[in-house]
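Left out: one protein chain. Kept in place: all the others.
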Amino acid sequence: MGGYIIKRLGQALIVVLLVTVLVFLLIRLLPGDPILLYVSGDVVSGAVSDEVIADLRREHGLDRPMYIQYVNWLWQILHGDLGKSIFLNDTVVNEISRAVPKTVMIGSLGLLLAVCLSIPLGVLAAVRRGTWIDTLVTLLANSGITIPVFWLGIMLIQIFSLQLGWLPTQGYTSVFDDFGAGVKSLILPVVCLSVVPLCALTRQTRSSMLENIRMDYIRTAWSKGLSEGLIIMRHALKNSLIPVVTVFGLMARITIGGQILIETVFNIPGMGRLAVEGLQNQDYAIVQGVVLVIAIIVTGINLIVDLSYGWLDPRIRNN
Amino acid sequence: MKAERFDKTKKVLDVQNLRTDFVTDYGLVKAVNGVSYHVNEQEIVAIVGESGCGKSVGLLSALQLIPVPPGKFVSGRIMFEGRDLLRLKQNGTEMRSIRGSKISMIFQEPMSSLNPGLTIGFQMTEGLMLHLKMDRKKANKKAIELLGRVGIPDAEKRMNDYAHQFSGGMLQRVMIAMSISCNPKLIIADEPTTALDVTTQAQVLELLCEMVREFRASLIIVTHNLGVVARYAQRLYVMYAGRVVESGTSKEIFSNPQHPYTIGLLGSIPRLDDSDDASLVPIKGAPPNLIDLPDSCAFYPRCSHRTDACDQSRKVEMRHVEGEHYAACHADVQVKTITELKKKDTQKRPIDKKAEPLVVIEDLKMQFPIRRGLLQRVVGHVNAIDGINLKIYPGETLGLVGESGSGKTTLGRCISRIYEPTGGKIWFEGQDIVKLPEKKRRSLTRKISMIFQDPYGSLDPRQSAASIVGDPLKIHGLVKGGKEYKERIEELFGLVGLHPSMMGRVPHEFSGGQRQRIGVARSLACDSSLIICDEPVSALDVSIQAQIINLFVELQEGISGLTYLFIAHDLSVVKHISSRIAVMYLGRIVEVTDSKTIYKDPLHPYTQSLLASIPIPDPFIEQKRDHSVLQGEIPSPLNPPAGCTFHPRCPIADQKCKEGIPSLATVRENHEVACFKA
Partner (left out) sequence: MKKTIKMVVFIYLFAALLCGPKVFGAEYGGHLKLIWSLPAVSFGYPPKIRSIGEMYASVAMETMIAVDKYGKFHPHLATAWKLAEDEKSWIISLRKGVKFHDGTDFDAEAFKFNMDLFVGKPTGAFKNITSVDVLDKYTARLNASKYQSITIFELASEAYMASPKAIKEKGAKWAETHPVGTGPFKFVSFQRGKNMLWTRFDQYWKQGRPYLDGVEYLFIKDKMTALSALKAGEAHGIIFALPQHAKTMAKQGFKIDFDQAVGIHLMVDSKSPDSPWANKKVRQAAEYAIDKETICSQLGLDYKLPVYQMVKPENPAYIKDLPIRKYNPEKAKKLLKEAGYPGGFTSDFYYPGMGWRDGWQAVQSYLAAVGIKLKLIVIDRPRYFTMRFKPGALPAGAASQMVMFQAPDPLYMATASLASTSPHVPSMKRPPGFDRLLDEAIGERNPAQRIQKTHEVIRLAHDEQMYIPFFTEGPLLIMNPNIHDYEFFEYGRNYICPFTNTYMSK
């Protein structure tokens, strides 16, 4: 098993590197010069001389050939330095370390909520197939998956913040700074984010359970006199989880990408917003840094999902 | 071998007039339609029937293991220990306390009947902890003990293994261990060995019966194999279309079958001890549709012994014949003995041994690479076939018999060029077809054709039957023009017994047997000289098998020069149809001789064990037979033993056998054996 992990880690590393190269190239291929963009932000001061522009270019290392820029960037990473943002007047590491905790907090809570609700719901719907419970759950899951996240966010704000006044309309407060306010500011974004994964996971759990319930070994378990609860929890559930875990991995990756919408609607200065603004400003270092972080997170999720297969299905483990 | 004394009067399980229905989208299926059976103390009872006859449902009903929304227990009583089990709540505590402890079940597919995600040990201790209230430690100890009892080596270590790390035979032993773990009064085994190899089957059945005796339990065994019934069961019930049509002791029924269905079954199964000139007497027609079945005699449409007494207006009652023998038949059928029934008029056409062989296989080898790792590097090889020498003569049927891992399927595919052999030569009509260039291969596919095991998978679901059969005609340009094409197709259909009106139908509109006929017609369309039949009847019901087997025989008699290579694991079937038989073990041929000699005088120890493992559907003969089983398991082709591959299991092996590989040598006339001791 150890060798397997090492192998996968190596693969993951290669993937991350490839992604960074790709992004590095792509963003530099975009038309437009970030330095020009930056200095042109202030129209009035007019004469921004060529020397200033050249200085800025040098400051951000943009006067060197591309491959040197890339190698420098890699070298800097090994020293914990992701470069400087052209626009935001701060190091990329600072920007990211401010943004990442928010994104990760909301993302992981959202996924956690989704998982905690979806598996019981899916199991319930499968075991009580054909009854009103099943119909209800299936209906909700199928419609929930189509709800646009943006719209949902705005609706939630309308109801819970404007009409009822229970929760703040926007903003993010860390629970470490102010627990009460922090929790309140988390509720709506987390709920909003969890909807799509919740529905997808419920559907998958249900269909997976349905399939497993028909399996021969479930019949054997019945014939041994085990109770329904025990059969579901011990025999059916674990085997049903592999496709669910796959969907979870998929949802986790989508969630990371989809956070930009949540962050926009709820005004949370997280990674998604950082990435989009970085792109709009053609802020190379920011974009590279954020993509690196995202690539690491995604490959990390992939790795965990792959390893969990081994735990869930012994047949894969011993192969 | 069977227990001589049992308490006839005490019924352990008494099923009375059970009716179980299924509500389907197409209508009401009366899966079990007024079935009564019982099993007494320490008795072995068999329930026999084909698929769909309701035997499994009848048994599952005893434990209320039928899912109730589509299923429904309509009426009847299931008496066990003085209680009617049907009155109990389906998954209530009482019912559950009986399942797995007082009545336990063994299912057909061991590989899928055990949870792949939990260790064997865990699954074994579940029942012990639940029913016998043991703690984990005690349960583990008992489980290890049980595993040892059923012959699992290294039981303690194996407790932590998973199902996929065991072979089928081993798993079935584990299932047996699980079923006896809580000291049941009754064990129900639903086709427990159908999925296993012949020698493994014998081992498992012997073990099962031994355990049953040791634990003083009763056993109900469900099977479609009358040989197994004859060997092990004291009484049997024959079921058809959801009803019991005949019941009695096995001696009573086998010596004097009353119900035409039973007679038909007995007449249609091939037996090892059939004489050379015996033919099979199939039951015409097909099993009925169980939807909305009327109450009258369901066998009537297929019955060849109809008399005026057959009143279709009323329900058939069980008529007492004698002793414990009952039959659900209006008439009093007097038939000839089964042996007389099977006697054929014509003789098998003798093989001209002086003719040039059609196929000569010379030292054929087929290796498959084993790939591991990220880059799929080749780390080893599997020798599926390891040096085969064989001749096939024109007009004969050569049977190829072997268990799993023997390489018989691989051999068939090498000859038909599905696989590219890695060594050796195959001479067909004088040409070495291994080295054949691409251009010449086309004509080869016409001369050698294949019929496959799976009648469902081997036909293109989107093509009509006519077009499937007619394809070879078009591909090889065997007909000129549309009219000739149509005529030829009609002719072929007639040859295989299909009505030409069915030409336009698509495969899913045919039954399994009919689909095999289409496959045969397709091969005939090519005008092939050699048809390789790879397990063509294993997937079919017993009564249909006979029809197809007879078809093969008829065709060969009718078309001169038609040669078959008949590959199967069922020696009884192979013996019936073949003139010569080759026995394979782990990639090599161990014995080749004609079909009569192989039964009367087998020389190779493996062949002898194989024959001993196959039960004959005649309890009187079975009583006298030697039931010794072959020890050990078939080794994996990945890791074959050195020297003679059979030596670890061979009762007469010695040092020489461990070192050298015996080659196939002609020991007597028309009798080749690969054994140092022959």
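Each chain gets a letter, A and B, in the order it is written, and its residues are counted from 1.
The rule is short, and it goes like this: a residue touches a chain if its C-beta (ideal position, glycine included) is under 8 Å from a C-beta of that chain, and two chains touch if they have at least 3 such contacts.
These figures come from a predicted structure and were not determined experimentally.
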#### Entry: Interface partners of the hidden chain - shown chains only, full complex considered
A
### Message
If I consider the whole complex, including the chain that's not displayed, which of A:G3, A:G32, A:P65 or A:G80 touches that chain?
### Response
A:G32
### Query
Of the residues A:R57, A:R98 or A:R234, which one touches the chain left out of the display?
A:R98
### Query
Of the residues A:P101, A:G182, A:P269 or A:G310, which one touches the chain left out of the display?
A:P269
### Message
Under the stated touch rule, tell me which residues of chain A contact the chain that is not displayed.
### Response
30-34, 36-37, 40-49, 51-52, 87-90, 95, 98-99, 154, 157-158, 161-162, 165, 168-172, 264-269, 273, 277, 280-282
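The rule is short, and it goes like this: only the chains that are shown with their structure count from here on.
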### Query
chain B touches which residues of chain A in the complex?
7, 130, 215-217, 219-228, 234-235, 238-239, 312-315, 318
### Query
Taking the complex as given, what residues does chain B use to touch chain A?
63, 65, 69, 91, 96-101, 104-105, 107, 109, 112-118, 126-127, 130-131, 162, 164-165, 175, 178, 374
